[in-house]
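Missing here is one protein chain; the remaining ones are kept as they sit in the complex.
By letter and in written order, the chains are A and B; residue numbering begins at 1 in each of them.
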Amino acid sequence: MKKVLLPRNHQGQSSDKWAALAFLTPNLIGFLVFTSLPVLATILLSFTEWDPVAEPLSKIHFVGLSNYSLLLGFTHQAHGWIANDPDFWVFTGNTLFFMLAIPLSMALSLLLAIALNQKLRGIALFRAAFYLPSVAAGVGTMILWVWLLNPQYGLVNTLLDAISIHGPNWLQDYYWAKPGLMLMVICTAMGGTAMIIYLAALQDVPQVLYEAARIDGADAWRQFVAVTWPVLQPATFFIFTMDVIGGFQGGFDMAYVMTKGGPDGATSTLSYYTWSQAFQYFHLGYAAAIAVVMFVMIAIITGIVWRFGGEAVRPS
Amino acid sequence: MKYLARISLFFMASLCIISGCSRQQTSSDRIDLTYAYPANATRDPIIQRALDEFNKKHPEIHVRGLPIAGDYYSKLMVMIAGNTAPDVMWMGQSFGEFAHRGAFLDINREMQPEVDSQKYFSKIIDWYRFDKKLYGFPYGIDCVLFFYNKDVFRKANVPFPQNSWDLQQFLQIAQQLQKTQLAQSTPGFYAFDGGIFPGVFDAHILSKDLSHSVINSNQYIQTLRFNADLVNRYHISPSSAAGISDKNQSFLLGNMAIMNGATWDIPIMQRDATKIDWDVVLPPRGVKRAIWGSSSGICVFSRTPHPQQSVTLLKYLTSPKLQLQICNISGSIPTDRATAKQWADGITTPRHIQNFLKAIPYLEPLPRSVALSEIQSKVNRASEKVMLGRATPREALDIANYQINQVIERQNRLLGYGAKK
Partner (left out) sequence: MQKNRFKKFLSHASLISILSVVALGVLMPLLWMLLTSIKQSSDVFSMPLRWIPWVDFMPTLEPYKQVWTQIAFARYFFNSLFIALAVMIGQVFTSSLAAYAFARLKFPGRDKIFLAYLGTLMVPGVVTVIPVYILMRELHWIDTYQALIVPAMFSAYGTFLLRQFFLSIPHEMEEAARIDGCNAFDVYRWIVVPLSLPAMSALAIFTFVGNWRSFMWPLIVTNSSAHYTLPVGLAAFRTLEGGVNWPVLMAGSMLMTLPMVIIFLFGQRYFIEGVRIGGVKG
């Protein structure tokens, strides 16, 4: 092991500042140029009305907050206040509704990770089997789910029939379209990244503690609560945060491939809305404003989670 | 520390090297053009061959073909935004959206000889005109007729539909088909999938000058009601699922007697309809005869650095010789009259292919409006509301009317048009 002596402060610890700079630089430069610059550009864009086909970038004109007032504002009409953009509120509701699937999905992933954490022969194949759907998920899987959710012939309703429940019209029904999509997401994602992260995190649980707990007479559940769960907290925080962030920004692929945001806007999420404003209607400024509003919403929620994340969040 | 520094240096160096490797090569005094078009695995080789021939014939020009997969118009928008727009591009239904935004060159003067020659269907050329200018030239025509499964008709003992039929007769035939033994015994059988085109009821979305919505007319209410009745009252149509439902497959399996079939379905049907006997008929007439139409055309980018050569390419791409090749692959009617006849003569299935030519006088395109996509989404929402039973046709269309006017108003403000369209 090479030992390079660095100047130490009076407590005997080497100064961190230069080391930090060296560690950060490769990532920071790229991050500033390729990640934060576009983000700043997007925020700036939200104060403009730019139609790229009609005007070249040089002729872009600023309109201040008018995009935001159009998006979030209300006007007073004869019979009360109506929203300037009623679709925005409906789609926000859709997005939040879809996120209700997160806790269930996380729990299933944890369950799978624990089950797959055994040192059994061939367990690796099972891990691959469960991870595969989330990885191969694409147009093919989504189209299959359109068929699975077919009211007359789909497998889901056939199974429900077997236990004498009359299944709804799923993707053709205004109220059941979202639950149908959530079913697909849970089935596809339960073996996905969350499971992988939990699998990795489970490696960090000290085996010794399990032994100790068993000797103390703890049952499986008690062992989980006392030994496993605390170690999983940073991972859980990460997964939850990413799921919330992802949830706010998600739903695009499903809407685009399976329902086109229908029926009657029931499955349109904010990301689908942003995309259609930008890439179908060419309202880049407005789309940027929606993106910024989404950012604020995500930041607030994440901030709340951060506050209550406790040990999982703050480095000691 | 040295280890880290070495790694970072290596990293940066490789980045520089890679970026250096991709330096573009500039050619001497040859003009380079780009032609963008939607990607299609079977059609692309043909287009590439055509471009190669053009390059040979015009050694001073070099055209690079740019097939675009995925969302064609979105990618065009990004390219224009990033200043990498192609010189010449294919245009379909969204012509109005790009043209009214000033994306295209006025080629009225250059195409005058073609227009004067009277060889082309002038009605279609007019779709590319506004403000007394011509912003593109069509090479192919698309329309939607009715495909019907002759086997199903025979088994049901129902006479084949004739071009002269009207909505009443259509309903009668469809209901007859739905009541037959075949229909009862086949799960998922429907007499008809699709809707009746609003133009048949003389219903329109926008006013003639595209300046405001006229969608909450009695005629449009009638359209929505009729189409909803097909599903809910007469039970001859399935409730529509937005997105992927592949009605072609239903039709091929004999589970559908009649469907809305487009010109672009012809090659697909020729490939897949091996087990059924099918034909095409003009859609029934209502208050008048109207048929959904669209066209494929070529346009030149308004800010291209090489307008002259681009127009030369445009003329080549819309020439009758090329039209036949491309229309055969794509399933499109050539815009050159003689070639159209040749095209129809060269097709044996469906038997009444001539109906496509007969349809041309009745074609009505979707409004060539600058905000077509947005307007269309409002119209779709309205009909979905009606289909779901969430609103009556009148309510849904009133909402759509209000929304569409808002869209137009906003678009005008954005583009600084003011009172003009």
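Quick note on the criterion: a residue touches a chain if its C-beta (ideal position, glycine included) is under 8 Å from a C-beta of that chain, and two chains touch if they have at least 3 such contacts.
The model shown is predicted, which means the values in this text are computed figures rather than measured ones.
Across B:234, B:264 or B:402, the residue that sits in touch with the chain not pictured is B:264. Of the candidate positions B:72, B:139, B:153 or B:226, contact with the unshown chain belongs to B:72. Screening A:47, A:68, A:97 or A:126 for touch with the missing chain picks out A:126.
In the full complex, chain B touches the hidden chain at residues 1, 3-4, 7, 11, 15, 18-19, 22-24, 34, 38-42, 44, 64, 66-67, 69-72, 75, 78, 81-84, 92, 187-188, 246, 248-250, 252-253, 255, 262, 264-265, 268, 271-272, 274-275. Interface residues of chain A facing the missing partner chain: 1-6, 12-14, 16-17, 19-24, 26-28, 30-31, 33-39, 41-42, 45, 52, 57, 115-120, 124, 126-133, 135-136, 138-141, 144-145, 147, 150, 152-154, 187-188, 190-191, 193, 196-197, 199-201, 203-204, 206-209, 231, 234-235, 237-238, 241-242, 245, 248-249, 252, 270-271, 274-275, 278-279, 284, 287-288, 291-292, 294-295, 298-299, 302, 312, 315-316.
Methods note: only the chains that are shown with their structure count from here on.
Of all the residues in chain A, the ones that touch chain B in their complex are 2, 4, 22-23, 25-26, 49, 51-54, 56-57, 143, 146, 152-153, 169, 171-174, 257-265, 276, 279-284. Against chain A, the residues of chain B that register as touching in their complex are 1, 3-5, 8, 11, 71, 73-74, 76-78, 80-81, 83, 97-98, 101-103, 187-188, 239-245, 303, 371, 373-374, 377, 380-381, 384-385, 387-388, 390, 414-415.
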